[in-house]
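All protein chains but one are shown in place.
Residue numbering begins at 1 within each chain, and the chains themselves are lettered A and B in the order written.
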Amino acid sequence: MTSSSAASRKALSKIACNRLQKELVEWQVSPPAGFKHKPTDNLQRWVIEVNGAPGTLYANETYQLQVDFPEHYPMEAPQVIFLHPAPLHPHIYSNGHICLDILYDSWSPAMTVSSICISILSMLSSSTVKQRPEDNDRYVKNCRNGRSPKETRWWFHDDKV
Amino acid sequence: MTMDATSSVCNLAILESLDENLIGEILESWNGFCFTTESLLKGNGDLSFGSEFESHAQTLCKHGLESLVQEHFLRSLENTFEKNGASKFWRHFDPYSNVAVLDIDKDPIDEVEVQHVLCKALEELSLEKEYQEKYLLMLVHALQSFKDKESEGRQSSEAERVRLFSKYQLIMASVLMATLPRHFPDVLHWYFKGKLEELSSIMSRVCEDDNESQDKDDMDLDERSKLPCRTGDMDIDGCHHQRRFLENHKLVKNIGMVVRDLRSLGFTSMAEDAYASAIFMLLKAKVHDLAGDDFRSSVLESIKGWIQAVPLQFLYALLAYLGDSVNYDSPLSGLRSPLASYPSSCYPGMGVPSEGLVRWQLRLEYFAYETLQDLRIAKLFEIVVDYPDSSPAIEDLKQCLEYTGQHSKLVDSFISALRYRLLTAGASTYDILHQYISTIKALRTIDPAGIFLEAVGEPIREYLKGRKDTIKCIVTMLTDGTSGDPNGAGSTGDSLLEELNREEENQENTDDDDINTDDKQAWINAQRWEPDPAEADPLKGSRHRRKVDILGMIVGIIGSKDQLVNEYRVMLAEKLLNKSDYDIDSEIRTLELLKIHFGESSMQRCEIMLNDLIDSKRTNTNIKATINQPSQSGAELRDQGVSLDILNATIISSNFWPPIQDEALNIPGPMEQLLSDYGKRFTEIKTPRKLLWKKSLGTVKLELQFEDRALQFTVTPIHASIIMQFQDQPSWTSKNLAAAIGIPVDVLNRRIIFWISKGILADSLGVDTNDHTYTMVDAMVDAGKTGVNSGSCEELLVGDEDGERSVASVEDQLRKEMTVYEKFITGMLTNFGSTALDRIHNTLKMFCVADPPYDKSLQQLQSFLSGLVAEEKLELRDGMYILKKS
């Protein structure tokens, strides 16, 4: 289900550790609306429950995000995917990969798990149609060997959704 | 008995063949025999009936009545002994029959009299016995000569004699035993006690004389060097003399005679018990006498010496006199004690000691060890108080315990002494800690493994955990040698940490041949370094471990080193903020020591605090050297006589300091201006950094000029601001003054007490009872008198007495610090629902590991949570915390 790169990743650096601890505390103090961090003792992989925003296509639906942090977080973006089943969305592949620029080229170290979650929720909320991306089957087939979405060269479909 | 039975059967067979003449002869002889026996025994040595007795006996034997003769004679002896010997003997001791149950202390026994009575009684009884034995011998002779005539084998005659005598011995002993009064063993005990005491004092005189004569007598040296004994033992020669002296002494002869008499009367074991108990009693008294309440010298050796010199010498002489010193008590010789080869069993000048003597020595030494041990254990509390002066007593106790193995006695007794004497409300925390540390130091000698120490320390630790000031006292003791103990007792000006460290260094230095005086030398040493040899002194390792133990056991009271470090940080902050110079040498030294013990990372924040002081000093110099006094205000300031020279600043990195209690304060305008100039210059140098003044903190030195003297004060900025308000206006109401200084009225009223107590200001109630009026005392200008500065400037420091602290106490700090986690905890409870205390604790521990890291104990968390429950933010149901629904 999850990529093999997650298994081979290196332990968090001191900076990453520090930063994630702070993020977790901040999250506990004020979690982003609609999200729930499932408590684990693993700082390097967070599993987050997403509730579709009311009044949107995904209202009353619950999905799970899996966030894996690289050694040099926040200089590198975390790997964020939906666990099965992934929501039906033009930018979300059936294997859970998400086509969202801030997770890849547009990552900035000032971003946080919280801000990523808010971006993903807004992406879901602004969708007008529940469907897979056009190239879903081809992409998913290419990723069968457990490739990380971060190894994909993305071109971003549109900025509206 | 069987023998008697068979002989009576024989008699019956003979009876049938008897004619009347014979019967008449036998009856006549029997009557004659009975009569002469009676006369003999009554006669007190009168042997005139001897030949008649003999012929009657022989006649009876001729008729085969030998056993009857013996039987009758022995029975008569027994009756006579009982009547004349035993009852008379016991009657001697009748006066003592009640004394045994009386209190001996109240009604002391006249020992000389006892000795006299016992000797006399024994003499009498022995005489009686001697007579009886003489009569017995006559019977033996009679029987013997009869047998000779019958020309039976001579060989059996000797055996017959022995048989009769031992039978007599048995009869006599059983008579004595059967009639033994209960107090007789006591009488024996008193006798031996008296004699031994006499002997002991004679021996100590002999010893003294010997020592004196040795000092003077050079001839003795040659003789001494010939002795095949241990060299270096000054007692050897003395013992040798004593032995010879004792052997010939009439006292020993006297005792020996009594023992021999007692033995011959069948009191062998009773006599031994009596002199044994007397010896033990004397030994006990000697141990008590030698040990006493002086813990500053070791007494074990002198006790052992005394055992050698008195009781063992006595026993040796006694056993020698009795003639059984070599093979004394042989039935038990197979049961040689495994301790018999103990190296201290050395008998100078005695040659090879007998088995019995070795066993005596072991018994006496064990008894002495046990007695001394009990004595020291009972006084262990005082001994620990006196430690390290009392270390000889500790060393003695250690040896005793190694011998007896009764460590548990020590633990039980010491714990109850601690509970009763130390762990009470009356004892200060410092006292308890000092005693705890002394206990550790003292007991680790006895118990290097720390097993008993653990048990003994437990109640102290538990007790200290319940005291609020424990951590504070511990930190003070550890880091501050000068004021560690407010009573000043035992304060050497050295912190405990220094002491622990010195101990360690001494340990290291003894390993090195040379002392590292400089880096070069250290480098040479480093190059020469070799790993410890495998067979390195095991003591070294254990001592190294011990050092860690002390600190570890102290930290163990607190629970975690983090709490200790935190308390230290608060105290350090307080100290640094009250410094008027930048001298932190001793703090740096302490920090280095703490780093060794607690690790660098634990001390990181303290290190930054000290570094701030170092940086402040540099920056302060730099700023003052490069500042351009703003020209406009410069002239003005100089007019007021305030120059930048008087201003120094400590600049802190507040993120790394404990929360600082900064109160608002309006300081005098010119000072305000100085601070602002200083801050501007700082920003210029350190751009883009700026300063935030904590105006209520710091120290101010000022001088008040009076008529003929100047008084100097070192005060807080608040005190300085208060008094300086009076230069413009000699009288203020508290409300106005508080407003002018910018502090609350109650703070002002509290702080101004300092000036009132110094007689500088006077307090009078104004119209409004809530408003005080403060007036400069006699502020009248008296320009006519020119004050003469007496030169006696007093430096008056504002003490901490009004409890004003610039740094938040650990409790306040805890509350503040926990508030950071409050949101986290409510978030957690929102997510988890109801949660148990330890789950909250563990979650906080897991996730809050950085800035500020969650380092609180379960108890601290619990008290914080119960605060939240009290504030009705949380609820506690069945041990689970839940959010209170509002």
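Observations on the structure shown:
By definition in this document, a residue touches a chain if its C-beta (ideal position, glycine included) is under 8 Å from a C-beta of that chain, and two chains touch if they have at least 3 such contacts.
Convention: contacts and distances are computed from a predicted model.
Looking at the choices "Trafficking protein particle complex subunit", "Ribosomal RNA-processing protein 40", "Cullin family profile domain-containing protein" or "Anaphase-promoting complex subunit 11", the name in the UniProt record of the chain not drawn here is "Anaphase-promoting complex subunit 11".
Checked against the full complex, the one of B:Arg163, B:Arg205 or B:Lys701 touching the unshown chain is B:Lys701. For the options B:Asn31, B:Gln604 or B:Ser866, the residue in contact with the chain missing from this view is B:Gln604. Checked against the full complex, the candidates A:Ala33, A:Ala59 or A:Met75 give a single residue touching the omitted chain, namely A:Met75.
When the missing chain is restored to the complex, the residue among B:Gly24, B:Pro95, B:Gly599 or B:Gly759 that touches it is B:Gly759.
Touching the missing chain, out of B:Ala720, B:Ile743, B:Leu844 or B:Leu883, is residue B:Ala720.
Checked against the hidden chain, the listed residues B:Ser51, B:Thr626 or B:Gln712 yield one contact partner: B:Gln712.
For chain A, the residues touching the absent chain in the complete assembly are 14-15, 18-19, 22-23, 72, 74-76, 106, 108-111. Looking at chain B, the residues touching the absent chain are 577, 579-580, 604, 607-608, 611, 615, 640-642, 646-657, 660, 668, 670-671, 674-675, 678-679, 682-683, 686-695, 697-709, 711-712, 717, 720, 723-724, 726-727, 730, 756, 759-762, 776-782, 785, 787, 790, 794, 806, 851.
The rule is short, and it goes like this: only the chains that are shown with their structure count from here on.
Centroids of chain A and chain B (each the mean of its C-alpha atoms) stand 68 Å apart. Residues 823-824, 827-828, 831-832, 843, 846-851 of chain B are the ones touching chain A in the complex.
Interface residues of chain A facing chain B in the complex, by the touch rule stated above, are 17-18, 21-22, 24-25, 27-31, 36-37, 39, 41, 43.
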